[in-house]
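Excluded from the complex is one protein chain; the other protein chains are retained at their positions.
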Amino acid sequence: LMRQAAHVNAWDQLLQQGHDQVQQLRLTLNNVKTDQSRLQAELDFIQGQQQELEQLIEPLEAAAASTTPAQHQG
Amino acid sequence: LMRQAAHVNAWDQLLQQGHDQVQQLRLTLNNVKTDQSRLQAELDFIQGQQQELEQLIEPLEAAAASTTPAQHQG
Partner (left out) sequence: ELQKQFKQQEEHAGSLQASMNTTQEEITQLRHKHTMVKAAIQEAKWKQANLTRRVLKLVSAQEIERKRGVPLDQTEEQ
């Protein structure tokens, strides 16, 4: 019976340890999740900028394509 | 007594499993975390390039805005 009691106590400790570990894991998880949201937001921002830049470039490319041969001819 | 021994073994196994599981999840999280740091650096790099491109394109835009009407007049 004494040995059983000791075992039960050991399990109590192990359970407490497990609880702490899962708690720690959840903290880390939340940090990583926050980082992930930030990455996603920055990516969205960059994608928006890329789109804007592309819209700026397109007419310039069209202009370059039309004026360059014209100047060669002139 | 036999049943109790089985119980003890089952419990020990369960706790060990839980411990391994936590360990595995911790590894996974750490991998994601490391990967995210790398991705953050990549995003920063893209962002920096993006700014350079915008600076390059600005005079082109200004030039296009001033030469296009001039060509129409000429």
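Lettered A and B in written order, each chain numbered from 1.
The definition used in the following text is that contacts are C-beta pairs under 8 Å (C-beta built on N, C-alpha and C of every residue); 3 or more make two chains touch, one makes a residue touch a chain.
Computed from a prediction, not measured in an experiment: that's the story for all the values here.
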Residues from chain A at the interface with the omitted partner, ascending: 1, 4-5, 8, 11-12, 15, 18-19, 22, 25-26, 29, 32-33, 36, 39-40, 43, 46-47, 50, 53-54, 57, 60-61, 64, 67-68, 71
Residues belonging to chain B that touch the chain removed from view: 11, 14-15, 18, 21-22, 25, 28-29, 32, 35-36, 39, 42-43, 46, 49-50, 53, 56-57, 60, 63
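Just so it is clear, only the chains that are shown with their structure count from here on.
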Gap in Å, rounded to a whole number, between the CA centres of chain B and chain A: 4
Chain B to chain A touching residues, read off their complex: 4, 8, 11, 15, 18-19, 22, 25-26, 29, 32-33, 36, 39-40, 43, 46-47, 50, 53-54, 57, 60-61, 64, 68, 71
